[in-house]
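A single protein chain has been omitted from the complex, and every remaining protein chain is retained in its original position.
Note that the chains are named A, B and C in the order they appear, and that numbering of residues resets to 1 at the start of each chain.
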Amino acid sequence: MTIDVLIFGAASRAAGTDRVPVTVGDSPTTEHIAAALAEQHPALRFAVFAAHSPNSAPHAARLAVNHAFAPPGTIVHAHDEVALITLVSGG
Amino acid sequence: MTIDVLIFGAASRAAGTDRVPVTVGDSPTTEHIAAALAEQHPALRFAVFAAHSPNSAPHAARLAVNHAFAPPGTIVHAHDEVALITLVSGG
Amino acid sequence: MNIFTHILTGPITPDAHAAVLAAHAPHIASLQNDGSVGALLRFDGIVRRAEPSTADPSAHHDLLALDYQTYDPMAQRELDALAHRVATRYALYSLIALHSRGRVHVGEVSFVLQVAAPHRAEALAAMTDFIDDLKRDVPIWKHPVWAK
Partner (left out) sequence: MNIFTHILTGPITPDAHAAVLAAHAPHIASLQNDGSVGALLRFDGIVRRAEPSTADPSAHHDLLALDYQTYDPMAQRELDALAHRVATRYALYSLIALHSRGRVHVGEVSFVLQVAAPHRAEALAAMTDFIDDLKRDVPIWKHPVWAK
């Protein structure tokens, strides 16, 4: 299946777009999606890498599913809204 | 010589006045005055004690001479204004 | 607890801020008057000219503005959840947080945080925690706009 992932900030500027498609198997977890993002979109690797590392720093990129940070192992469905939350910088 | 010492806060309430006289020798230091205060005004001992201890806590009572905290060994003259600055509580 | 968070478009002008506060002022004033609140603390974050470029920290251009990108409505949800967490942790009486989206020029306010607490220590700790967590968990990104 193909899932569109919303991207923001430096990731969005690096990719030149605000959403990218990733092709994944059925019933993918957020880890599958993160791995596919890095593989299929080299320009996003800098932003994605920490997201599928077991030693993610607290400030690392994370995936949000339907506007909430996704716990590890979250399964993503076809109509879910998936977003790559890279290092934020509000305030 | 006799020197009036201004007192405030809990010291003033304990002594029932806002100034007390102390009798000291000529050219007294602030340490002499603190010792005389404790000796001649037992009601003030609780407030004075730390002032002439070598291990004064940062919040201990201190003597001010002419509206400035007096460094150790400061010599007090007849017309100086001397004040016992007990634990303050502003803010 | 009196908690209000809002993301608004453009800078937080004195008027915009006053309008928000006016809605909450009576409640905060009543908590103040009854002797519950011992500390009111307010922080305004302002866009500085010397804001470093994340892309090029050595850049010496003058900053014109910051463009704040927010992921809506997640940013609002996370901001609100953060406000509740911090207000509960420090037993605050009130927490009001405003954040900009879009362009905020140098000298304009992009963030306001106001807390009412029993004592100073809670107010300061709550403010520190809130801003630290804001910069970790709330999906808002800033992008510098340089003067030509």
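Just so it is clear, contacts are C-beta pairs under 8 Å (C-beta built on N, C-alpha and C of every residue); 3 or more make two chains touch, one makes a residue touch a chain.
Here the structure is a predicted model, which means the values were calculated and not measured.
Shown chains touched by the hidden chain across the complete assembly: B, C. Interface note: of B:Val5, B:Val22, B:Leu44 or B:Ala83, the residue touching the hidden chain in the full complex is B:Ala83.
Although one chain is hidden here, its contacts on chain B can still be listed: residues 6, 8-10, 12-13, 58-59, 64, 67-69, 83, 85-86, 88-91. Counting the whole complex, the residues of chain C in touch with the unshown chain are 32-50, 63, 106-107, 118, 120, 123-124, 127-128, 131.
Basically, only the chains that are shown with their structure count from here on.
The chain with its C-alpha centre at the largest distance from the centre of chain C is B. Centre-to-centre, using mean CA coordinates, chain A is 69 Å away from chain B. Taking the mean of the C-alpha atoms as each chain's centre, chain A and chain C sit 27 Å apart. In whole angstrom, the spacing between the mean C-alpha positions of chain B and chain C is 48. Counting partner chains per residue, chain A has no residue touching two or more of them. Along chain C, no residue makes contact with two or more other chains.
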